[in-house]
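Some chains have been omitted; the remaining ones sit where they do in the full complex.
Labels run A, B, C and D following the written order; every chain starts at residue 1.
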């Protein structure tokens, strides 16, 4: 799975970090232009492609691309 | 409507019925109302007639719903109308603001009755002159209002309301009253081909080039309104908007919008000044009245003229924007102006006073309403002010 | 014809409004005259005071109100008491003699028309008393041509009631002729 | 392995690309607000039904519901005054019955100032799909009490605790006659998508209430936390599915909001269809 994060859209709510069953995401420690802290996909290789992070993200900031596709 | 004879286009009907027929002739095909005396006859006539001509007529839960749904219908491409009186007009003012700000063409009929509050619901009054223009909070508006004085005008001017609403993309009021609404007189409905009907203008440019609101050229009229569902991405909202229709809070954007809304009327006063003038040429005294009060006023003028007193008469037909110019001209000519009207606070007379700029003395002849003034009342008051008592 | 003002007054439900509308319709649509008709009611939804005013003129009508009627058709005591004073000097009063007790008025001709009773007796329907008294008014004043009036009635009353309405109208004309004969 | 967000073009969400105006993104919701999630579910529903910006109109009220969604949609966006959304929708739908209308409203917009239009939209069975964001508070205006605010809750206009019982809008919608009625949480993605789809497909009025977390106002004033994750937990603790509720005692159900599909009537049409049928009938009679 390729995990793209639109850092400008992200508002740092942390849903992706909390609700990914595979704990793929982590805090990045960096702020975006608006002062929010987007996550980073620390372990994309463990991704089960469940899509929850995409659904949970209120900002359309997570775009998943299946490697196969 | 009673059956007609002789000509198939002659009817002896109420002003209210004439308004309904005028709306149909103008192409109105959406109506939403809430019953209220003395406007209900309009709704009832329309309820019967609209399905015949393929229009939607519906009674909604209240006045708020009616005017907002009329706004919705206007956005959806319909020529649309709502009607009310008294407290019902007050209730429509919030919705009216949405129409003003979004430049929606539609028509509101106010059949004035004796107020305040429910007052004498079944009888005439003239207390809404400022209400229709300024009642919707926030200012910066572009309301137009037209006032008929008889049944034929009720028909004709309803058509004008629709036409002006399309040209100026704004809600237009037919500001009438119970006397005009309930009086039966002859109505002649001209052949449809003789009527000048302004259709909804549609954009001729593709969506990508189209702007919802002509804010970059303030005062623009005859501006198209796209159909929904055709890719123009119509943007309509309560918020101050950019030319595209996006919400904005910038001072500059807001001023642009406000300026356009005001200027689309004030830049075109030539198209929006319409008065009836009688015997003003040699007049030394004047009477100004509108709607139902115009008729006893004219009768009084005739009586005075018959006695050799040089009295002239002026009637605002388009009453908003107010005809400052013709009234100022009149004020420069005559010494005193009498303004009979059916309220005790003096509404038309205040406006006349403003427009006269001190060039003539302005006198208010008020009454709470219920009945119009009788010609003799107007005549007597005229004599009194002439004699300076 | 000079400006003529007619006032019908009585209770709601007596059909006075229709009588007035009929006159206005006949005058404007069939006779190319000018006419204006106005009305007022009390606050009751049914019953209560009811008034219908008609102005007919060859000239265009400026003022549509009736202040001092030339003809006053009166079908209730209340209306009579309240409105009789308005009648123009030398005006004509037609009143339902079973419902209204008049007072002496030297300068006014007051014509008793037992309209309600006649309606019941002649066609069995109280509701056409309005046509009876309209018949008398037309017969007396000739404000409008009686045949033209009848055409207007035929065209405009609810389907199926044409004949009783016309009969009542004619009865009213007759009644007036009788009374006038007597007077 | 590619990685995160270096390439902005790349990270435009496909649904957003298909349906939303890029120049209006990111939308204006606060961090962690549930509205964006419901918009997401709405787009999935639109996509699965193959709706287009041309045949579907977004309608809004006033409140965060509209502040966030207005002019996001690539098609027409008709935002009504506060509370008047169903009045405006009535005019729209009666005039253009061929289009789909998705109405976004707030709990205050729909149930407080707009309560009457809501009642009558249900009664008339107006054929639009209404999505009510119930955040239990007035979000946009700064945390005032809403008709959906829990008893006892502190808000800016109930500083000593709310003394009113909340309105159960689902019950009202059913009593007034809506064809389709459901309630979910913003994170019940599958169910919300399914309800929106059913709503669009159902003739008559469809009412889908979504409990949407509002960290900024409901969180701050009522739950005394701004943490979106804690707020989602609160909703988890305070909701029960219809099914589960069947087996629970009234005591256990106290302070719980029921979620599920409450009504799905297919036995009655609405005012729009009936009106146009009537017109057709009358006109053909006259013809």
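Before moving on, here are some points about what is shown:
The rule is short, and it goes like this: contacts are C-beta pairs under 8 Å (C-beta built on N, C-alpha and C of every residue); 3 or more make two chains touch, one makes a residue touch a chain.
Bear in mind that the values here come from a model prediction, so they are computed numbers and not experimental data.
Across the full complex in this structure file, the chain copy numbers come to A x2, B x2, C x2, D x2.
Following the convention adopted for this analysis, only the chains that are shown with their structure count from here on.
Separation between the centroids of chain C and chain D, computed from CA atoms only, is 62 Å. Chain centres here are Cα means. That of chain B falls 38 Å from that of chain D.
Centroid to centroid, with C-alpha atoms defining each point, chain B and chain C lie 36 Å apart. Residue numbers of chain A whose C-beta contacts span two or more other chains: none are found.
Those residues of chain B lying in contact with chain C across their complex are 2-6, 10-12, 122-123, 150, 179, 182-186, 295-296, 298-299, 302, 371-372, 374-376. Residues of chain B touching chain D in their complex: 30, 32, 51-52, 54, 56, 58, 60-62, 64-66, 68-78, 80, 94-95, 97-98, 228-239, 245-247. Here chain D touches chain B in the complex through residues 21, 24, 53-55, 57, 60, 62, 66-67, 70-71, 74-82, 84, 87-92, 94-96, 98-99, 116-117, 119-120, 271, 275, 278-279, 282-283, 286, going by the rule given at the top.
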